[in-house]
Each structure stands twice: as C-alpha cells, then as structure tokens.
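Pasting in a structure now, in structure tokens, and then I'll have a few things to ask.
Omission of a single protein chain aside, the complex is shown with its protein chains in their original locations.
Order of writing sets the labels: A, B and C. Residues in every chain begin at 1.
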Amino acid sequence: MTIAVTAHETIEHLDRAALSRDEIAARIARDIPAGSFVNLGIGQPTTVADHLDAGSGVVLHTENGMLGMGPAAHGDDVDPDLTNAGKVPVTELPGASYFHHADSFAMMRGGHLDVCVLGAFQVSEHGDLANWHTGAEDAIPAVGGAMDLAIGAKDVFVMMSLFAKDGGSKIVPTCTYPLTGLACVSRVYTEHAILLVGATGVTVVETFGISVDELQARMDVGLRRLEG
Amino acid sequence: MTIAVTAHETIEHLDRAALSRDEIAARIARDIPAGSFVNLGIGQPTTVADHLDAGSGVVLHTENGMLGMGPAAHGDDVDPDLTNAGKVPVTELPGASYFHHADSFAMMRGGHLDVCVLGAFQVSEHGDLANWHTGAEDAIPAVGGAMDLAIGAKDVFVMMSLFAKDGGSKIVPTCTYPLTGLACVSRVYTEHAILLVGATGVTVVETFGISVDELQARMDVGLRRLEG
Amino acid sequence: MTLVVDTALEAVAGIEDGATVLIGGFGMAGMPVALIDALIEQGAGDLEIVSNNAGNGDTGLAALLAAGRVRKMVCSFPRQSDSYVFDELYRSGRIELEVVPQGNLAERMRAAGAGIGAFFCPTGVGTPLAEGKEQRTIDGRDYVLELPIKGDVALIGAHAADPAGNLVYRKTARNFGPVMATAATTTIVQVSSLVELGGLDPESVVTPGIYVDRVVRVGQEDS
Partner (left out) sequence: MTLVVDTALEAVAGIEDGATVLIGGFGMAGMPVALIDALIEQGAGDLEIVSNNAGNGDTGLAALLAAGRVRKMVCSFPRQSDSYVFDELYRSGRIELEVVPQGNLAERMRAAGAGIGAFFCPTGVGTPLAEGKEQRTIDGRDYVLELPIKGDVALIGAHAADPAGNLVYRKTARNFGPVMATAATTTIVQVSSLVELGGLDPESVVTPGIYVDRVVRVGQEDS
C-alpha cells in the first residue's frame, strides 16, 4: 500500500443509510490522489470514472493498450477500434497514447500504475483476492487480466458488496474460492464500510449506517479501529 | 545454417591471386539471398553493403534501432541522430523503421535476421566464434553487441584473413581467445578460401590462388572437400 | 520478405493440419475476420488456437470452432456473453482449454519472438493457474516460471501496410497484433489500406516488415 489514509480514527456514520453503489464509486474517486495512473476493472469499478474530477489529472489505463482513456462513446463517436477492456466503445483524451498488449501488461506488472479498482467474490483479511472463478465445477474458467491487475498496481482497491447473497461476509479469514492473487488488496470499499486489509488484518476506516460492533458481529475476521 | 551452398564440388582457383578485401566483400554480398534481412558488423563487414545490388531487396539492420539503413551519409546528409552501430552517420531508405534497443535486440535474439556478417580473431572448426577479446591482461573488455549478434542471426558469416600475423591459421581446433558464442558461425570468407564450419568440421567451398592441399599443410584442422 | 497477395485465401495458403495459429484481436477490435474465414475455406484442422477470447457469436473464430477445426484453445477469457459456440464445445468435452492470464499470454508470445527461453513472472503466484509450475523467490518477491508460446502461423489485423510489410494499427485494435507478429514462423496480415513504399513514417511503424510474411488488403476499399 502506498496511498496513506488521511483519517486518524475510525468514523461511524450511524445517522445515514448504507452507501449506494454510486456513492461507493464516488468515495473511491475521492481517495485517488490527483495525477494518479489508474485502471478500473470491468463492471462496477468502471463507474468510478464518472466521479473523477476532470481537473484531478487522473489518467485512465485500459489494459487493451491505452493511456488517457476518455468516457464511453455514443452515437457518431463510436469507433469499433477504440474500446475499453470490457469491449465497450470509449473515447480518447488529449495526451492519450496507444501501445500493444505486451507493453500494456509490462506497464501494469512493472508497478507503474498507482491504483487499480477491482470487483471481488472474496477478499481475505490479509489482502488475498478471489475474483475470477467461483470454483463451480461446471463454470468455464476465464481469467482475463484479473491476475495481472491484482499483482500490478501499487494499490489495489476492491469495490464490492460486503455480504454475499447468503448473508456471509465476503471479507474472510481465508479465501475459499480460487485465488486471483496473494496479499495484493490494500482497501475494500463496500456499502457498509471502507476497510484496510493487509499484514495486520482488517482495519475499519469508516462505517455507513452500521457500527463497527454490529459489523464485527456479522463477520468472521477481527476488525480493528484506526487509532490516532 | 539455413542458406544452402549451391556449388556441388570444391573449386580451386589456382590461376588467380588471393581475394582482396573488396573481393571478399563482393563474394559475401553475392551469397546473401535476395530479400534477406542482414546485419553487417563494425569494420570490414560494413563494406559488404557496397556490393549489394539495390534490386536484391536486401534490408540492412543496425542494432542501434533501425531496419532499412542506407549508405553512409556525407555533407549535408549527416544527421547526428542517425548513425550505424559503429557510430558512423548513415542514411535512411524508403520503407525504413526505427525501434528501441530492447526491440532491436529482441529482433536479433529471436532469430529474425537471416544473415549477420562479423569479423573474428578465431573461429573453431565447429563454428565457435572468438571476436571480442584477445585475452590480453591489460585489455579493457568491451563486448558491445557481438555476443547478441553471434547467437541471433540464422546464418553467421565471418569475414577475416585466414592467417594471423604470426602465420597461424585463425580457423582452429578450439578457440584459445575468450569466446563470443558457441557453434554459431556457418561460413568463413577469407582471402584464400571460402569455408563451411560446423558439426562436421571444416569444408572448403572454394580456394583462391592456393590449393586445398597447400591450405591443409598450413592448418591444424582437417579440411574436407564438397562432394557432389 | 513480405508478399502482398490479392485474396485472403492466397494469404492463408499452406497452413497445415495440427498447426498452432495465433489469432489477433481483443473482442472484434483487430480481429482478422477475413483471414479466419479464409482459413475455414482453406480447410486446415486439428488446430491449436491462441487468442485472447474464444469467439463471439457465429462468425470469425466462432465459425472456425463450429466447423470442428480446433483441437485446443489457449486464451485468457473464453467466457463471454456471446461465446456460446465455444461453451457448447467445451461443456461437451470436444475442445481442450488452457487458460492463461492475459498479460502472461502477451509476455509468453513476446518471449517466443524475442528468443527468451523462459521468464520468472509474478502473475498468478499462489493461484490455481500456477499449479505445477516452477516457483522461485527473487529479491524477496515470488515468481512463477513461464515458457514461450510460439506459433506456426499468426493471423492478425492491422490498419495499413507498405510493400515492405511495415504495419501501423488503429487505436486499441493494436492489442495483440504486434506481439503475435514476432512470435510466429509465418505472419499473415489483413489490412484496410496499402500504401506505397515510403508512405509510412519510419518513426511510427509499429511492426517492422521483418516480422510480416504475407499481406492482403480487405474491406471496403477493395469493393
């Protein structure tokens, strides 16, 4: 983890509801330092872009070979030769550059991206990530760039719901789904809480509409508080 | 070795003098197939370019990052940003391309060049090359691209004088100078003879002003004749 | 030496049964559809295909799969919303699948093209995709040993070529083309545009002609 947390102690927002997906995206956008080089994973993480301030100088990377990616393309702006990693047509900003796949993943693997935002099935308290395979026997395995992204960026943020459909926490002592990467996630942004994960376990930065104690009662991992 | 010898039997040109350096260069140029991608080493090998037919479609590579290198630049054509590997100003031909050093040596190491022509201190009968260091204790070692060139091209031709100043053959049973590469040379072009080297030892293709028997008397390696 | 040919069928001539074929493209961007269609017509089978995805809808790579010509797919992301042709073959056990992380796919082909025998890569350490592979800790970080992926043939799409085979691409359609061009014995390219020698800026050439064996122009400009 290279981006420091600015809060000095854990904040429990008990007078409000859980964050909406849009609010989670906005929180992530706020925590990305100005001038960062950022890769946003397919799906929900893509929406973080909508909350980035144009003046922040944040530069978006897409692993299919581009820096300086702009918003989604519409109408006449759609160019089949210009898509993001989710194969959605996008646009090009001034100062953009194109490169081939080996160079693009060298950029990622070499640790040159500041932040990557990914979805997840599970995150372990030590930052292991499982987001490519549910382990279901009949599933067709498909990893894409997930493993490269997981180990590449200086900070990997996960954006997910904190609890699975069965009510269990998706932050777990040990991932039971097949791993994407070991000890790679630094932060997890969820509707109920923003949490740090890593060598010292799980630390709660903020909660939304729920207390740390209430969260702790629903989770199998120990929750620490930030201490000033 | 990928370029086949067209002669069916060894030819001894006894009615003429040894080849001049310029004639050696011309012979090498004649043996480079049309359309080949070729790297010419620093020094004498560079002169092979003067004998390449413009219509042959031979494309010259220089390891400092260019395909489609033209002749040496003179007068107003000199551009300090455009040199060959010997740092001599050169020119650019239509269809040229530039690339960085890692890409240039990837091209070489990956076996994409057809022919490389190098000088040598010694070549072993099995094609080992020694051309970067005399082993003298006070010499400052400097290898440049020699080792990369030696193992890179599909065919490595050596251009050298057959005998050293002390009269000893520079084609030897085993190199005594520090090696540049193992089993990498396929042909040796000298003033007295054109020879194949490799797994089966030394085979004489042609001699100039000397017979195979006379050559054999002056060399420590067995000489074979081409057999039709 | 690059040969400019008139038809996609001429371009794919000689591809043999059992060949390993690298196919460019990321989704449809950079996908050499005309060459794949020609390969179907040409008839080679028992192929090992290396491509990022495993076909979309019923055309291109999906059509090659549907024609029963592919023994094995090596790709990073076979499963897509419209990859039903592959899905059916896979679930019925009629095709092999090797899943490779996308960056490893690119880097392993780069290694093949660059004469690198193997490399220690941090991607996938501790995951099922690293199982059975040699691991090593270097300077405190864990790596997995990855081997080159070499093709007999590469089929790629580019934007423009000159007669020397120099290529430029358009935007993110560049993707796997440049690295596949270096990794195959025979590289076959479909382009939208042919320019004269000297018509490409030497500073902007992405794939030098040394990597290109055959070029065919396809698309609207042909009609």
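What we mean here is this: a contact is a pair of C-beta atoms (placed from the backbone, for glycine too) under 8 Å apart; a residue touches a chain by one contact, two chains touch by 3 or more.
Every value quoted in this text rests on a predicted model; they were computed, and no experiment measured them.
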> For the chain omitted from this view, which of the shown chains does it touch?
Replying inline: A, B, C
>> Tell me which of A:V5, A:A96 or A:A183 is the one touching the absent chain.
In response: A:A96
>> Touch as defined at the start, partner being the missing chain; which of B:E12, B:D148 or B:E206 qualifies?
In response: B:D148
>> In the whole complex, not just what's shown, which of A:L19, A:M107 or A:V221 touches the removed chain?
In response: A:M107
> Which residue numbers on chain B touch the omitted chain?
Replying inline: 62-66, 79-83, 87, 92, 98-102, 104-106, 108-109, 128, 133, 138-148, 151-152, 178-182
> If you put the missing chain back, which residues of chain A would it touch?
Replying inline: 34-37, 57, 59, 61, 67-68, 92, 94-99, 106-113, 152
> For chain C, which residues reach the chain that was dropped from this view?
Replying inline: 107, 111, 114-122, 136, 138-139, 141, 143, 147, 168-171, 201-204, 206
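As a working rule, only the chains that are shown with their structure count from here on.
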> Which chain pair has the highest count of C-beta pairs that touch?
Replying inline: A-C
> Roughly how far is chain A from chain B, going centre to centre by Cα mean, in whole Å?
Replying inline: 55
>> Quick check: how many Å separate the C-alpha centres of chain A and chain C?
In response: 30
> What is the distance in Å between the mean C-alpha positions of chain B and chain C?
Replying inline: 35
> Counting only residues that touch at least 2 other chains, which ones in chain A make the list?
Replying inline: none
>> Touching at least two other chains at once: which residues of chain C meet that condition?
In response: 110
